[in-house]
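Each remark here refers to the structure printed beneath this line.
Excluded from the complex is one protein chain; the other protein chains are retained at their positions.
Let's look at chain A:
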Amino acid sequence: MGKSQETQMTEQEVASEFKSYYLQRATKEFAEDLDKVRGADDFRNDALQILVSALQQGTELFSPEDQRRIVMASSSSTSSSAARA
C-alpha cells in the first residue's frame, strides 16, 4: 500500500482494518483460553458469533487516532526496509 493511499484511508477502512488486527491479536494471545471456551458445554448456536463480537468490542477503547496510528504502522517496516536496501 502506497503512502498516499494510506493517508487517504477513510475512518471506516481504518476501523475495519483495526478490528481485524485486534481480533487476530486477541485470538493469538488468548488461544489457550479460547480453546477451552469452545470445549465448554454451553458452546452452542450463536456462541462463536458472540465470542468473536465480544473480543472485537475492545476496539471501542481505542480512539480513532490511535486506531489509525496502529493501522498505519503496518506498512512501515516494508517502507523502511526498502529504504535501507
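By definition in this document, a residue touches a chain if its C-beta (ideal position, glycine included) is under 8 Å from a C-beta of that chain, and two chains touch if they have at least 3 such contacts; residues count from 1.
Assume contacts and distances are computed from a predicted model.
UniProt records the chain missing from this view under the protein name "Ribosome 60S biogenesis N-terminal-domain-containing protein", selected from "AP complex subunit sigma", "Trafficking protein particle complex subunit", "Ribosome 60S biogenesis N-terminal-domain-containing protein" or "Ubiquitin-conjugating enzyme E2". The chain not shown here touches chain A at positions 21-22, 25-26, 29-30, 33-34, 36-37, 40-47, 49-51, 53-54, 57-58, 60-61, 66, 69-77, 79-81, 83-84.
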